[in-house]
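Sharing a structure below in structure tokens format, with a few things to ask.
Let's look at chain A:
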Amino acid sequence: MSMSQSESRAAERNRDLSLLVAVSLAVLGAALTWLYFIALSAGAAPRLADLAYERLPGTGVSNPVTAVLLNYRAYDTLMELAVLLAALLGIWSLGPAAPGFQRSGAVLAGMVSWVVPLLIVTGGYLLWVGGYAPGGAFQAGALLGAAGVIVRLAGDPRAGLPGEGAQRWLLVLGVLVFTLVGLGLMAFGAGFLTYPPKFAKWLILLIEMAATVAIGVALAAAYVGGRPPGPEAQPTAEDEDALTAAETPTPDPTPALRPQP
Partner candidate 1 sequence: MSAWLLLAAWVWPLLLVWPASGIRFRQDWNAVPDPSPPRHSQLEARSSTLPWVALGPVPALAAALLAPLGTELPLPWLFLGTYLVLDATGQIYLGFTALVWLAAGVYAAFGERGAPVGKPAARSGRFDALFLLAMAGNFWLIVGADLFSFYVGFAMMGIASYGLVVHDGSPSALRAGKVYLVMALLGEVALFAGLVMLASETGTTRPALDDVSALGNATIALLLLGLGVKAGLVPLHLWLPLAHPAAPVPASAVLSGTMIKVALLGWLRFLPVGELALPGWGHWLALAGLATMTLALPVGLVQRDAKVILAYSSIAKMGFLMTALGLVLVEPALAPVGVAAIAFYAAQHGLAKGALFLGVGLRKHAGAPGTTAQAMILGVVVLLALALAGAPFTSGAVAKYDLKPVLEGAAWSWIGAVVAVTTVGTALLMARFVWVAANIKGHAEPRWAWPLAAWGLLAALVVLFPFAFGKPAAWLSNALPVGIGAGIAAAVALMAALQPRLFAPFVGLVPAGDLLTLLTPLLRATKQTGEVFLEDLGRTWGRLKGAALNAFERVFGTPAGDVERDLRQWPVAGALWVGISALLLLLLLAARAPGSG
Partner candidate 2 sequence: MSWDYASLLPGVIVLSSLLPGVFIFLVREESHTLRTVLNLTGAVAKLILVGLLIYGVWLGQVFETRIAIAPGLTLVLNADALSVLFVTLSTVLWLITTVYAIGYLEHSTNRSRFFGFFSLCVSATVGIALSGNLLTFVIFYEILTLATYPLVAHRGTPEATRGAKIYLAYTLTGGLLLLVGAVWLRTLTGPVDFVEGGILDDLPASLHGQLVVIFGLLLAGLGVKAALVPLHGWLPQSMVAPAPVSSLLHAVAVVKAGAFGIVRVVYDVYGVTLAGELGLLAVLSVLASFTIVYGSILAMTQDGLKKRLAYSTVSQVSYIALGTSLLGPVATVGGLVHLVHQGIMKITLFFCAGNYAETLGVANVSQMDGVGRRMPLTTLAFTIGALGMIGIPPIAGFVSKWYLGLGGVEAGQHWVLVILATSTLLNAGYFLPILYRAWFRPLPASWPKEHHFQTRFETMGALLWPPVITAVFCLLAGLLAAAPFSPLEWARLIAQREYGL
């Protein structure tokens, strides 16, 4: 039985199975919807909301979502940052980054010099506003990541990120600060991640800042798609050329982030 014949048989079988999958999924979907209807009619769900609002003043933030995210279920957020870090480490373990794209044209270069600072400022704002209105660490981090992406597209192979050593510290910042705060609180007898009401606001802000930086760098590094060249790896001639071409001083995101209290 030559290969092609078995392949055709396999393909034909897959087609039938796909049909079967489609039909059964449709049936399952219908059943789920019907059961969903029953679940909704039970109507027990919203109880949790009242409790959340009732406890809000003790969390140190007025935006309920941020309260849930960083106070009620802070542990989830901690673990979620770890997930992001794990994904990035996975990407790094797969191999060095691709050498990057050809130099960008004048229009993109101009846009970069305008958009990137704007993104960073908005990120800062979103981080701050998260306390009392929709916003917060994730949104700010996403914007910073977008800034990195644009810089990368504009031709900087390292998407504006510092050397490997610094990058590693920045990546780790989020989870490290979070865990240290938790352990610190535990050491003071308050229990892991139980913020005393007085300091809750500042602690949350501190964690948020660290998280934003970590998320921003992680997303940018993920877009770079590989391990940054190690400190000992001499930048190849082609890197040199790319760097000079970009003249414009690569905006270093960290300083811009100093929040105006």
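Basis for inclusion: all candidates are chains of the complex that A comes from, given by their letters.
The working rule: contacts are C-beta pairs under 8 Å (C-beta built on N, C-alpha and C of every residue); 3 or more make two chains touch, one makes a residue touch a chain; residues count from 1.
Everything quoted here is computed from the prediction, not taken from an experiment.
Screening 1 or 2 for touch with chain A: in this complex the touching candidate is 1.
Across the complex, chain A meets candidate 1 through its residues 10, 13-14, 17-18, 20-21, 24-25, 27-28, 31.
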